[in-house]
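Read through the structure below, which is laid out as structure tokens, and then see the notes.
Left out: one protein chain. Kept in place: all the others.
Here is chain A:
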Amino acid sequence: MIDTPHEPHLALHVEDLTVSYQSKPVLWDIDFDIPPGVLAGIIGPNGAGKSTLIKTILGLVKPVAGHVTIFGDTYRKQRRHVGYVPQRTSVDWDFPTTVLDVVTMGLYGHLGWFRRPGRRERDEALDALAMVNMQDFARRQISQLSGGQQQRVFIARALVQKADVYFLDEPMAGVDATTERAIIDLLHRLRDEGKTVIVVHHDLQTVRRYFDWLMILNVRVISQGPVEQVYTGPNLRQAYGGQIALLDGQAVMQDQPTTKRDATANHGER
């Protein structure tokens, strides 16, 4: 355990992290840092350990070795400043509860034991719902939501915490194009407000348009840094092996490093 702040200027600092299920290493000696105020993507092939990495950072999976700090402190101490959006499919959406109730769950940690959520918590939850444009669904039973709406409710549950660092696990998986657009706009807005947003992502086509920081993972860290330096053919080929040609033709073949300005200009195009 770390007593003094360690790398306090970094939003996220991961050092020597190794995780294994049974004897098989899922993450091997991960060193990786994310500066504050960026929208960072984590990409890698299936089984690369992307979700496991996030779960380990959040203390859901115990690492074999290594440590993690968020703004210089352990996750346990920074918990209130970290928002988490798990994969949408990780829960049963037939649970008997309403949209507003699910979003309010984001505040249970702040409330502490025995205290029930009241009017203030309700208003905060409604504000968070408005941020994802779901305020009209507050009273809706969650089993009636579409995939995209479920995802937005989960994001609202993280937003309601007013955190400084957000982790999102595949927020674009199985949502419609409109929702994806709305989500990425929201994430850019959060980034512009100075928050740090870390997203596990699976769609290579959109990486350069969406993110300004990137980490390519395949059990080990393949590459990390500003997206224009990291998103290169050799790096992707190293992570994805033979799959890459099928996955993405043009983006990889271009292979010219773009400047950050270009990357942001691309955001405007769509």
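In the analysis below, a residue touches a chain if its C-beta (ideal position, glycine included) is under 8 Å from a C-beta of that chain, and two chains touch if they have at least 3 such contacts; residues count from 1.
In the analysis below, contacts and distances are computed from a predicted model.
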- Name the absent chain as its UniProt record does, using one of the following: "Sarcosine oxidase subunit gamma", "Manganese/zinc/iron transport system permease protein", "Na+/H+ antiporter subunit C" or "L-lactate dehydrogenase complex protein LldG". "Manganese/zinc/iron transport system permease protein"
- Query: Pick from A:Thr18, A:Thr74 or A:Gln141: which residue touches the chain that isn't shown?
  - Reply: A:Gln141
- Even though one chain is not shown, chain A touches it at residues 55, 58-60, 76, 79, 82, 84, 86, 90-92, 95-98, 102, 105-106, 108-109, 111, 113-114, 116-117, 141, 143, 157
